[in-house]
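The complex appears here minus one protein chain, its other protein chains still in place.
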Amino acid sequence: MMNFLPLTDSVPLAHIVGLGVAVFAAGTFGFLVRRNLIVLLMCVELMLNGANIVLVAFSRAPGAADPQVWVIFMFAVAAAEAGVGLALAVLIWRRLRALDIDALKELKG
Amino acid sequence: MMIGPDLLNIAIYLPLAAAIGVALLPRDKEHLAGPLALAALLLAFVPALALYLGFDPALPGMQFAQDLPWLSALGARYAIGLDGISLLMFMLTAFLGPIAVLSSFEAVKEHRRFYYASLLALQTGMLGVFAALDLLLFYVFWEAMLIPMYFLIGIWGGKRRIYASVKFFIYTMAGSLLMLAAILWLYFDHQSRTGIYTFALSAYGNAATGGTGMLLFLAFALAFAIKVPLWPFHTWLPDAHVEAPTAGSIILAGVLLKMGVYGFIRIAVPFFPEAAMTAGWPIAALGAFGVIYGSLTAWAQDDIKKLVAYSSVAHLGIVMVGALVLEPAAVSGAVLQMVNHGLSTGALFLCVGMLYERRHTRLMADYGGIAKVMPAFAAVFMIVTLSSIGLPGLNGFIGEFLILFGSFKVWPCLALISLGGVILSAVYMLGMYQKVFFGPVTNPANKELPDLKVREWLCVLPLLALIVWIGVYPNFFLKRLDTAVNDYIRLAGGQRPPFSLTQEGK
Partner (left out) sequence: MEGNFYPLLKWMILPPLAGFVLNGLLGKRLLSERTGGILGSLAIFLSFIFALLSVSDLLNLPAADRLLRDTLFAWISAGPFTVDFALRLDPLSSVMALVVAGVSFLIHVYSIGYMRGDRCFHKYFSYLNLFVFFMLVLVLADNPVLMFVGWEGVGLASYLLIGFWYEDTEKASAGKKAFVTNRIGDAGFLAGLMLLAAVMHAGGVYGLDFSTLSANARLAAGASFAGVNAAFLIGVLLFVGATGKSAQFPLYVWLPDAMAGPTPVSALIHAATMVTAGVYMLSRMFFLYEAAPAALNVVLITGCFTAFLAAVIAVAQRDIKKVLAYSTVSQLGYMFMAVGAGAWAAGVFHLTTHAFFKALLFLAAGSVIHGLGGEQDLFKMGGLRRHMRTTFILTATGWLAISGVPPLAGFYSKDLILEKVFASGAGFVWLTGLLTAALTAYYISRLLILAFMDKYRGTQHVHGSPAVMTAPMGLLAVLSVAGGMAGAAWLLPFLQPGAAPEHHSALMIAVSVSAAAAGIIAAFLLVGRRAEDLAAAWPRLHRLVYNKFYVDEIYAALVLRPLERFAGWTFRVPDSKVIDGAFVNGTAALFMSMGRGLRAVQTGNAQFYAIVFLAGLCVLLAAVLAGYYL
């Protein structure tokens, strides 16, 4: 399925995409198994960046520069998100004196 | 001003305008909410009365009709008008409104602006239902009316008001949604056949037959049967009545229940005459069964309001028999009986409310000997009781008489079952009256109750006057019904054949 992508660089596209997927998987795994809220936020950042890597990799396809635009766009969003997330984490810390996600079950039905 | 659609619109929307006005009153003027609402409804009664007097009983079809484009994209129009049947319902609503407001002056002390605004908005919704000639408009009014009633029960009700209001709302809503589905089916079916999108009532005469017709009829019938309420869809009623404030009960029993039967007469039966012809008897049989069932369950009550609520099941049951039998006298009787039930049951709830305001209990066991303490009130209650049990000379008899005699010719069995209600109504109503008013005053709390006040007299007297008036001279009301009733029977596919009184020797 790669053969329709023109490979102009020495690093094959598949490797770059593989890296992106690996970063994303690491983020996802971390998100699912870790308990600390800050770590979870970092994992979310990892997932975002995994996606960014894939986007950048694919942007090398001819006539498809816009993924790079999205990536820059996503940096901004991620920054904002990190800001909000950290602010929430601070508030939760203030209120519960804990950043363990198991302590946050207010929404249990 | 000419007696025409303008007056009709004023009568419908004046309460709504007043509702907005009352809701926007400043907090320190809150005590004006009640008087303002009363003034608005009294003022709205004037055009309604003019419409009643200006109505020409000889003309067929709708009068004071208006037909304006409304939601053109959907083909929905703003079409209103009245015929003899809706005219009586319209008048009943316009008449009971001010009484309901007046009855709340002392009972309601909290959130008065919101309370009177709800009552006023409710009034517009009810009047609109009776005047609407467009299915979508009808549906909008039908649903709009539900919301203020929900608030009335849920905010100003008794102890279990939340349970009662939610039950009332969901039960009615479930029926309404089924009706909406049926309306949409009809709407698209009509479009596919004629290419025209329309909601006009007149476009749907004999709209569907066969199995489809039956299904659609049942969808409408269920929505209306819940409202009637027809046995076995009646259990929301006692809860809603017991918990509702007095004005809510008056309106609920006086007008809201009538919408069910009105829906049958205006929509379900004319739309699907074939299905109605088949399903008419079973539905009427449920009504006749409800007469006995409602009477028996009423007999078993300790709570006066609950007793009156179950008696409504019985009264509306007999009305259903009359409405579906398609015999002119019985149908006229059914419509008149709806008015009668509105008056007498409305008056009963009013009286129970007056007792409740004095003693804060509705259990019969807490009373006894009230006739000695409040003689005038006892006399009023007696007249209302007698009206409810259909004593000749008062209004209830005329309706029952016409329904029984008319339906006997077609469904003798159902008429005879309904006749059983005549006996049972005396048993439970007089039993209740005796427990409350007769005997010695045993409870010291009952020793010093004030008799009727001027405001209460003002509530009760118009009702009593009409109760006697309809009993003595019903033709003033029946006269306006004849043409509409004949129209209804024609749309329903003509009279049912009478049962055969086989002539011997032939």
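By letter and in written order, the chains are A and B; residue numbering begins at 1 in each of them.
Throughout what follows, contacts are C-beta pairs under 8 Å (C-beta built on N, C-alpha and C of every residue); 3 or more make two chains touch, one makes a residue touch a chain.
The structure displayed is predicted, hence computed values, not measured ones.
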item	value
Chain not shown, its touching partners among those shown	A, B
Touch criterion as defined above, residue of B:Pro60, B:Gly205, B:Pro392 or B:Gly494 at the omitted chain	B:Pro392
Where the unshown chain meets chain B, residue by residue	167, 170-171, 232, 234-236, 293, 296-297, 299-301, 327-333, 336, 369, 371-372, 379, 386, 391-393, 397-398, 401-402, 404-406, 408-409, 412, 415-416, 419-420, 422-423, 426-427, 430-431, 434, 437-440, 473-475, 478-479, 481-482, 485, 498, 501-505
Where the missing chain touches chain A, by residue	28, 31-33, 101-102, 104-109
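One rule holds for everything that comes next: only the chains that are shown with their structure count from here on.
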item	value
Approximate Å spacing (C-alpha centroids) for the pair chain A, chain B	63
